[in-house]
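Here the complex is missing one protein chain, while the rest keep their positions.
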Amino acid sequence: MSDATIEEVAGEALLEPLPDEGDPGRGRTLFSAWHLILLPLAFVMIIPLLWMVVTSFETLNETRQFPPVLVPGSLRWQNYRDVLEQAPFARWFLNTLFVTVLVVIGNLIFCSLAGYAFARLKFFGRDVIFLLVLATLMIPFQVIMIPTFLIVRQLGLIDTLGALIVPNLAGAFGIFLLRQFFRTLPIELEEAARIDGASRLGILFKIVLPLSGPALATLAVITFMWTWNDFLWPLVTLYSEKNFTLQLGLTTFTGAHQSNTHLLMAANVMSMLPLLLLFFVAQRWFIRGIATTGLKG
Amino acid sequence: MNARRILQSEHVVGWAFAFPAVLLIVVFGIVPIIWSALMSFQRTNLLSTPDWIGLDNYRALSKDPLFKTSAIHAVIYAALFVPLSVGGGLFAAIALNRRVVGMRFYRIAVFVPVVASTIATAIMFLWLFDSHFGLANWALEKVGLGPFGFFTSPNGALYSIVVMTVWGWVGFNAIIYLAALQGVPQELLEAASIDGAKSWSIFRNVTLPLLGPATLFLVVFTSINAIQLFDEVYFLTLGGPGTATYVPVFYLFQLAFQQGIAGYAAAIAYVLLVVILVLTAIQLWVGKRMVYYSS
Partner (left out) sequence: MGQVVFEHVNKVFPGGTVAIDDLSLEVPDGQFMILVGPSGCGKTTALRCVAGLEKPTSGTIRVGDRVVNDVTPRDRDIAMVFQNYALYPHMTVYKNLAFGLRQRKTEKGEIDRRVRSVSTMLGLDDLLRRRPAQLSGGQRQRVAMGRALVREPSAFLLDEPLSNLDAKLRVRMRAELKRLHTRLGITTVYVTHDQIEAMTLGDRIAVMSNGKLQQLGPPQELYDEPTNLFVAGFIGSPPMNLIRGRAEGGRITASDLTFERAGVPDGDVAVGIRPETVVQQSDGLPSFEFLVDVVEPLGDEIVVHGSTAGTPVETGAEEEELPTMLEGSRAPITARFDPGVRFHPGDRPRLGVPAERLHLFDLRTGAAIR
């Protein structure tokens, strides 16, 4: 793909309204044969989630039945209370939130600065450096995990939340995403601001970023999801239970409560809740973010 | 040139802006890539001083039956996961690209698994696929099949992981296909219908070729993903039963962080890197010939 094409496409994906946004219900068919496909499809996709939620309200006894109990006798909120008592879930939750929020903020700041520099400023070595950044976009983390571990250990961050935060404060994805977006903005605005005497930092914060809401929201939401759900890196760097993230906590909890399915499901529901809420609130940014991932090639 | 001028030059401002992010990416991205390469030529346990042993790690790797098993599993896994998740994503996207009542619900249902973490997904499927009390076995029994052991069955564990991860990725792929479908100009479909094409022919001759770039991306992307399979294996099977679900990254993890054979693990990492680079190169190469728009 030529450079120009990527930019245009990536820019459009962020700017254009997604399918059906804005005209709810207009011109829709009440019933169509597609429902016969859509309904089973949606059903299959939603079953694991639904079954998790249902089980999280059952008693231990109800989970040990075959055929399975499809409707619990009562809504046992007690399961959720039990989980919170039997494991430091609140602690894990706060750890995860702390890490995630810092990583999101770090990405928004550092990727904006770097993205703007790569998009608009001509500085010595820019193209070579940008190529290096792009190269890391293609390298999966698993491949470089071992030396990264050694570097983080050298920095004294092993078994601290810093191990999860520091290496992830900026990333190639964010830089690339924002650079592409910034380049779709009309440069005349920035030129006008420069003529009015604004500094580069002023232009970035007063002109460019206020116009980049969609791209920033996309980056924030996607980074949030990645960080919240990350498993392998916390597994490698964290040892003490008090420092665990939710994903890590879940695995220990599963180990300790192998057969307490009802508690396991309650724990799982709680671990997913923040992202599910975020998904419902910021669905369009999730979808945009993923649609943009598809264009990074 | 006075100091103020220098401070305001694009070189200085550009570097100042890019520096924090670039530093992080160099330290935690570029350096490890090179270091990894060096480690793969060393004997090291992450603690003592490494010895330089040249290609010995790679030689040993070529004869290692467990690596071979892992690689075969990765290939089998990818051969199933890639077509199923990409095909499923395409199917879902087409179904979701309609104007029918309830679309909001259908879309949410298909997209929502995307936000479930690998561990959360694994916990759900652990229960769904429970060999004694699982919903899946109950449903299979109703149609006269099963019961299956799923993750505990030596023959079925890998396939169970395929089913689970396809569930987790169909939504992602569907979103990308949906975006691509929205990018197919309406007039082209209209032109084809006036040219006399029936709906299947329009799909075959116009829609599908125009989805080519998206398909290419997804095939490569999900392949790279398949090679990186780890979380589910670590959480659900630990490579077992026996070695039924050993895959390269799990093997690498065990070697480096549990057995302290880091140089050897780095060699595995580099083999994976080469495979991934080849896949990426294919994507770029094929992609170049697939861009029809010059707009």
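Each chain gets a letter, A and B, in the order it is written, and its residues are counted from 1.
Going forward, a contact is a pair of C-beta atoms (placed from the backbone, for glycine too) under 8 Å apart; a residue touches a chain by one contact, two chains touch by 3 or more.
Model, not experiment: these values are computed from the prediction.
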Sole contact to the chain not displayed, among B:33, B:61, B:112 or B:206: B:206
Residue of B:66, B:191 or B:238 in touch with the missing chain, whole complex considered: B:191
Touch residues of chain B, complete complex, unshown partner: 185, 187-188, 190-198, 201, 205-206, 209-210, 212, 291-294
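As a convention for this text, only the chains that are shown with their structure count from here on.
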Averaged-CA centre spacing for the pair chain B and chain A, given as whole angstrom: 16
Partner chain A, residues of chain B touching it in the complex: 8, 10-15, 17-18, 20-22, 24-33, 35-36, 39, 46, 91-92, 95-106, 108-121, 123-128, 130, 132-135, 137-138, 141, 167, 170-172, 175-176, 178-180, 182-183, 213-214, 216-218, 220-221, 224, 227-228, 230-231, 234-235, 249, 252-253, 256-257, 262, 265-266, 269-270, 272-273, 276-277, 280, 283-284, 287-288, 291, 293-295
Sites on chain A touched by chain B in the complex: 1-2, 5, 8-9, 13, 16, 18-20, 24-25, 27-32, 34-35, 37-38, 41-49, 51-52, 55, 63-68, 110-111, 113-114, 116-118, 121-124, 126, 129, 132-133, 135-136, 138-140, 142-151, 166-167, 169-172, 175, 199-200, 204, 225, 228-229, 231-232, 235-236, 247, 250-251, 254, 261, 264-265, 268, 271-272, 275-276, 278-280, 283, 286-287, 290-291, 293-295, 297
